[in-house]
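Of the protein chains in this complex, all but one are displayed in their positions.
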Amino acid sequence: MNDFLDLADLGSDGVLDLLGLAAHLQQCPDPTALAGRVLGLLFFNPSLRTLASMQVAMGKLGGTSFVITPGTGSWNVETQVGVTMNGTAAEHIREAIPVLASYCDALGVRAFAEGRDLAEDLAEPAFAQIASLCRVPLVNLESAVNHPCQALADWKTLDDFRVPNRGKFVLSWANHPRALPLAVPAAVAHMAALRGMEVVVLRPDGFGLPAPILDKARRAAAESGGSVVETSDRNAAFAGAHVVYAKEWGLTAKYGDAAADVRAREAAVDWTLRESWLAGARENCRLMHCLPVRRNVAVADELLDGPRSVVVQQACNRLTVQMAVLHRLLAGADPQD
Amino acid sequence: MNDFLDLADLGSDGVLDLLGLAAHLQQCPDPTALAGRVLGLLFFNPSLRTLASMQVAMGKLGGTSFVITPGTGSWNVETQVGVTMNGTAAEHIREAIPVLASYCDALGVRAFAEGRDLAEDLAEPAFAQIASLCRVPLVNLESAVNHPCQALADWKTLDDFRVPNRGKFVLSWANHPRALPLAVPAAVAHMAALRGMEVVVLRPDGFGLPAPILDKARRAAAESGGSVVETSDRNAAFAGAHVVYAKEWGLTAKYGDAAADVRAREAAVDWTLRESWLAGARENCRLMHCLPVRRNVAVADELLDGPRSVVVQQACNRLTVQMAVLHRLLAGADPQD
Partner (left out) sequence: MNDFLDLADLGSDGVLDLLGLAAHLQQCPDPTALAGRVLGLLFFNPSLRTLASMQVAMGKLGGTSFVITPGTGSWNVETQVGVTMNGTAAEHIREAIPVLASYCDALGVRAFAEGRDLAEDLAEPAFAQIASLCRVPLVNLESAVNHPCQALADWKTLDDFRVPNRGKFVLSWANHPRALPLAVPAAVAHMAALRGMEVVVLRPDGFGLPAPILDKARRAAAESGGSVVETSDRNAAFAGAHVVYAKEWGLTAKYGDAAADVRAREAAVDWTLRESWLAGARENCRLMHCLPVRRNVAVADELLDGPRSVVVQQACNRLTVQMAVLHRLLAGADPQD
């Protein structure tokens, strides 16, 4: 493993291998494995879980880390190629990435989607360029349409709660004051499909996942024996569900059209997930969310504070699985060897 | 000791015990005591001393730390229960605290008072909720009406300068452009009373400390043989003083009324502490302040730069005593054992 950019690069065998290493490190900590190793962390966007858990993961393996936040204590950084930099950005990733990479043994980068042009966001131009500029292992801390650390942690959470590999996984759109990126829904739909699950994407009209995202999830499902469908039928979606994964994202029918997004969102203002919606789900159906979650906007208090919720465990697993990722990328050999 | 939230939880014996450990660690550093231990630091408000000294304290004991600052590189965090989160906060403490606690062995939190409703601030609703959500030891890095790290450091500073336990401790209100919280005056009045001192709170009319704060300090005084009085008589207050502790705080007579606070502050605009005020104090009367201090607004340069000032030593002692707090909370056993 040279980078950690996409669970699709690993396949299900690769995922299971990493989860095995994560379990091993939970049992047998390896507190000097990364002694002398440095993780650089570059955050173009806010973070709580990733920011904290990545630093802790390095510390627990004996390494260190540093954080750069363009625009907050550090220069604004341009990602477009060929531009005349007479705006707010004083620095370009063509310098920033090679320089930061020279200071560290692996670099983690968070760079959300621009949210203006769907084809462009799907192509991940910023992240692809960053990857081409980075001569040390690169870790995707959430890009335009991917979030492999979250997806890996979520797989582990499904395992921890013994959700069957063939179980029904409902990825449900949820309300939010504004359009959020497609990274988590894309990564999570793919992850559940790769795990072999019956994936149902439930969303209002206009919020369907783009075809390339669905196609990628379906290719994973085809290999694993799972399936991926989309629907706007709430009752059908939740019937018999093992897991409901709530997530907010923007209008895809008119991607980047803020006014249309607002109108579509007003029509879907009742999409706050609540217990009554899950009447047809399994009794032990779990509620998942990648966090942060806006209470009583995306998900009602009653669900988040109720017995279905495993959202905190998902976040806890971020640390667990990222230790495995960093160990695999940076340690000389596996601890069990 | 399971948490470090209030010197009142410790009593004077508990404080002396911690100060003994602090002195021991100054003599005999224990640089691997907290190897592998992680301190999470959550700052809802700015900091210089606490932010630096807490990180250094962990480092000097062999541990590590991480910092989360809601609104700066991290999501704005809601503390109210039951609200519909359609404002600026993307995250709620009901998720943030359990998640951060899962990444660390102890969590330090700074969360200032709202400054709108006195009864509410005195009840510490945010901090009480945080404590209920945190399954690892919690350290109060300044809450609505408490600042135990500062109070503990100040006690040590009084000891370092051999201020008598029964000495006269004048907590003097000082000018500031706007209302500041009651945390330091409350914590320091209680600390001095617990140490057995003759505590005089000097303040303009309308700025009296709220009854629950005075009552708590008086209960401590009753046990220790000290006393607590309030006055607006400057000469009487400073006469024979061993210590003058300058501190700014808001109008309490009309708590949360910004216009009334401004008017009261205009009437007290001469409350910049200066040497001439201390004519009746002891020759070696010390000037204390928790910092940051606005020079020539709260305290004149002549005092801060003069021989009475021990404000830098107070800040230095933050590191010293916090190492003891963290050692007691997180090390397996005391170093002298």
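Odds and ends about this structure:
Order as written gives the chain letters A and B; numbering starts at 1 within each chain.
Simple rule for what comes next: a residue touches a chain if its C-beta (ideal position, glycine included) is under 8 Å from a C-beta of that chain, and two chains touch if they have at least 3 such contacts.
Everything quoted here is computed from the prediction, not taken from an experiment.
For the chain missing from the display, the contacting residue among B:G87, B:P164 or B:P177 is B:P177, taking the whole complex into account. Between the chain not shown and the residues A:V38, A:A239 or A:A258, the one that touches is A:V38. From the set B:D9, B:D117 or B:D301, the residue in touch with the chain omitted from the display is B:D301, counting the whole complex.
By the touch rule set out above, subunit B reaches the unshown chain at residues 29, 31, 43, 46-49, 51-53, 55-56, 59-60, 67, 69, 72, 177, 291-297, 301, 304-305, 311-312, 315-316, 319. Interface residues of subunit A facing the missing partner chain: 35-36, 38, 40, 64, 66, 68, 72-75, 78, 82-86, 89-92, 94-96, 98-100, 102-104.
We take it that only the chains that are shown with their structure count from here on.
Centre-to-centre separation between subunit A and subunit B, using Cα means, comes to 40 Å.
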